[in-house]
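All remarks here apply to the structure that follows.
Of the protein chains in this complex, one is absent; all others appear in place.
Chain nomenclature is as follows: A and B, assigned in order of appearance, with residue numbering initiated at 1 for each chain independently.
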Amino acid sequence: MRQALRTASFQLLPGLAILAGLFLLPLSYFFVVSFWQVRTFRLRPDATLEQYARVFTEYGSTLAWTLAIATLIATVTAAIAFAYAHYCRFRAGRFGDGLIFLSLVTLFGGYLAKIYMWKTILGGTGALNSALMALGLTSGPIPALLFSPFAVIVTLTHYCLPLAILPVYGALRGLDDTAIEAARDLGASGPRIFRDLILAQARGGLTAAFALTLVITAADYVTPLMVGGPSSNMIGLFIQSQFGNRLNSPLGSAMAFVTIACCGLIVLTLSLTLRALTRPRT
Amino acid sequence: MPTLYEKIKRAGLLREEGGMVRLRTFGPSLTRRQFGALAAGAAGAAALGAGRAQGGEVKFMGWQGYEEAFAANGFAASKDITIAPTYQADNGQAMTAIANGGVGSMDIVTPDTGYTRVMAELDMLEPLDISRIPNWDGLDPYFKSIDNIVMDGKPYAVPYAWTIIPLMYTPATIPEAPTSWMDVMKPEYKGKVGLTNDMISMVANFTIAVTGKKQATIISKAELAEVFAFMTELKKTQARTVAASYGELTDLLASGEVWIAQGWVPVQLWAKEKGADVRWTIPKEGAFCPIDCMAMVKGSPNMDDTYTLLDAAISPEGQAHAANINATGVTNAAAVAMLSEEVLEIQPHDDIAAFYEKATGGQPLPLWPLEADGDLATLDDVLDAWDRFMAA
């Protein structure tokens, strides 16, 4: 028994080492640093909450804006991802896997390419405005399409969509068709089956899709900078600036950890809500 | 670790041609300021690695492309000097690297004149022995007498490159060159004004515009607040966007999204390549014209080679070679004749002293004070205000 345990822990060792090396160590380092200070370009160990106080006093509204727009994007993305994955799983028949693969192929374009693509589409002389004007729907280009929060939402939703589709599709693929037929047989209507069976079992995948999008979005700063216009900047820009330009890793770390914690709370809220909504009863 | 620049170059997205570095897929050029916004992560990681010393290798930490001066006519190679470059996204990075183990291991940094003074005061730089830099004599007289380079009679850096951060406009929509920075507030330009994510340039120019002080970094906290109030209103009421890079600004001007903007002279060249007419002008209030230097880090382990390279950096050949690549102005008078038409078009070299007199009142800008000095706005005040401005 002990021997087996030892063998098992040896087998786990490489995995744990990778986990610790890649994630835990850097994260713990920055967590410790978030209680330090910077004086004359040097890190000074300390045990102060000053950085955390500054996050809320100086970057509170930016944080709130970031979480609000990230939550919106994550909600929209998860909803579209769910609809797409649902279609692929239940309606597309044997083309389902192919459609999922297609959505993943769009990831190859890369992040910057997608940003530039949307800049081209949404710009004053872009495809969308040209089409709207050609159709006579608008007399001139709509400036608010680009350099606005709208453009940020569109771009990030588009970027995150394939990543969000994957966990939802994974969860939906595992669903038993017979169980769905059984529910119908027991009198359940479409919406009822959706809630009691599909949503209840795809909850994890949906939460994962939401969480993935939320985290990517809340940490992003390039998209708002490139397509968001003058007033869409998100907390990531200021975290980046603390590390990259202002060399204040304590404040940058504190900002990052507060953002992570807030994202965690949002995901937890969603997860608990979904659980309450789909909880099986006798 | 390869920098982002190297990765992009290797991926075939970049080509160097006609002296200009171009980014093939997105944006016309790749410069230090573009990378200031996007490559900070990569550069930050690189900064951590700057402390490792290796014998015989000159450790260079500075703006991307500045090491080109050493490559003119294969100079460094001919002297058997290897250069290990690390690129920065911000001058503060070099300071952090020096403060954290860089003394005694790093050799060359590229602060602007403002940072040169700060670094010298923090004892991060070696004072230079002019006799070991023969090309110093060839410098345009203006550059020999910069307050923030020569301190207590001792030079702490060689002035290496200069450039202009002007007001830019598109003649197609604004036929007459604007005469004042305040023109950006004109109602007819609502939604057509471009700003940039280049903090020092933005704050310096709009301080010049709002306070009328050409020494725009020596201002009171109240004046700073006034400047930022103006910038914030400008952003909220007039601006189309805050461009992430000068490459993006070029696109905005070329596509007509923006008509008037705080810019950088190479934008005019890049726009021309896109077939767009974009012009620069120095408004009556003046404009920010930074001078970047090369300096020797305190305790440089390769002092002889470093002197050789600093001299090469301001040699006529080195200057012209690098300036034609980076589209910057030269400090060595003999290099002017070797500049390309394009560079001369955006960087007039006929009377540099007179030019600076008009643009900055003579001397280049010092850095905002690092420590509170009476009521003066500090660098931290500016950075905090900048974050609030960007978040607004």
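Side notes on the structure shown:
Just so we're on the same page, a residue touches a chain if its C-beta (ideal position, glycine included) is under 8 Å from a C-beta of that chain, and two chains touch if they have at least 3 such contacts.
Simple rule for what comes next: contacts and distances are computed from a predicted model.
UniProt records the chain missing from this view under the protein name "Spermidine/putrescine import ATP-binding protein PotA", selected from "Spermidine/putrescine import ATP-binding protein PotA", "Membrane protein", "Tryptophan synthase beta chain" or "Siroheme decarboxylase NirG subunit". All shown chains touched by the missing chain in the whole complex, by label: A.
Shown as candidates are A:39, A:94 or A:281; the residue that touches the absent chain is A:281. In the complete complex, the residue from A:43, A:133, A:200 or A:260 that touches the missing chain is A:200.
The residue touching the chain not shown here, chosen from A:47, A:134, A:186 or A:276, is A:186. Contacts to the hidden chain, counted on chain A, fall at residues 176-189, 192, 196-197, 200-201, 280-282.
Keep in mind that, in the parts below, only the chains that are shown with their structure count from here on.
Centre-to-centre spacing of chain A and chain B amounts to 36 Å, using the average Cα coordinate of each chain.
Remark: chain B residues 25-26, 36-38, 40-41, 43-44, 89-90, 92-93, 95-96, 99-100, 122, 191, 195, 197, 199, 235-236, 239-242, 244, 248, 255-257, 370, 383-384, 387-388, 390-392 touch chain A in the complex. Against chain B, in their complex, chain A makes its touches with residues 40-43, 58-59, 61-62, 65, 112-113, 116, 123-125, 143, 146-147, 222, 225-226, 228-231, 233, 237-238, 240-241, 243-247.
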